[in-house]
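Every protein chain but one is kept in place in this view of the complex.
What follows is subunit A.
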């Protein structure tokens, strides 16, 4: 399968924070959800993908091309969707279109009109009066009007109400129908992902933890609950991290099958949420650091 975005061994030191040997690939025709806690490097990664920041070492390619040689061509094919107004506030959507249109070879007025109508966006109102949801729709309209093949979104659903979030997911489903478009978006709201994301890319502290098909995560990872007396030095090694209380333990395994074989009926095994995985991975890494120091 073709990769639209490819990061290879990317390193970047930035404000006392480091991206370490980051290798990520994003598949064409699919939706990849990009997850990780606050300050783990999601926005930095997106900025590098957009060429707003450059890596200290390693390579980044989009559509198989390098920014150094093909910046203009690449930018023509990307649509960046945001919910904050990064334009002048005192202009209308019609004026904004006039500013943006000349930058794109493939600009399509008919599509612009189609989405403005569909999203019921006012053309003559000041953009500063737009709600977060409207701003997001306006931004998406701009991206679609120049036939962007790759749509990148940074936290598109944060600050949006649940009804609009659902609406956005429907729109994204529509965009994916022809199989030519690729979506890469970061999010905190992991429940949005199970409806749309094909792949999940998870980073923590500037490092790539995994990129997997969504269903594989459920096949491999599991939350395990049981009585604390089942834990000893050997069985504890089976888990990424463990939370113990006086009433039992809860832990995350990355090898569900093996855990089932070892513990059998003595434990409860449940489907993990992405939040569980994020939480336990963070906890596991902290423990590693402590035990090494």
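What we mean here is this: contacts are C-beta pairs under 8 Å (C-beta built on N, C-alpha and C of every residue); 3 or more make two chains touch, one makes a residue touch a chain; residues count from 1.
Please note the rule applied: contacts and distances are computed from a predicted model.
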UniProt name of the unshown chain, from "GntR family transcriptional regulator", "Putative electron transport protein YccM", "Acyl-CoA dehydrogenase family protein" or "Cytochrome c2"? "GntR family transcriptional regulator"
Write down which of A:108, A:194 or A:238 is the residue touching the left-out chain. A:194
Full-complex touch with the removed chain, picking from A:173, A:244 or A:257, is A:173
Residue by residue, what part of subunit A touches the chain that was omitted? 29-31, 169-170, 173-174, 176-179, 194-199, 213-215, 218-219, 271
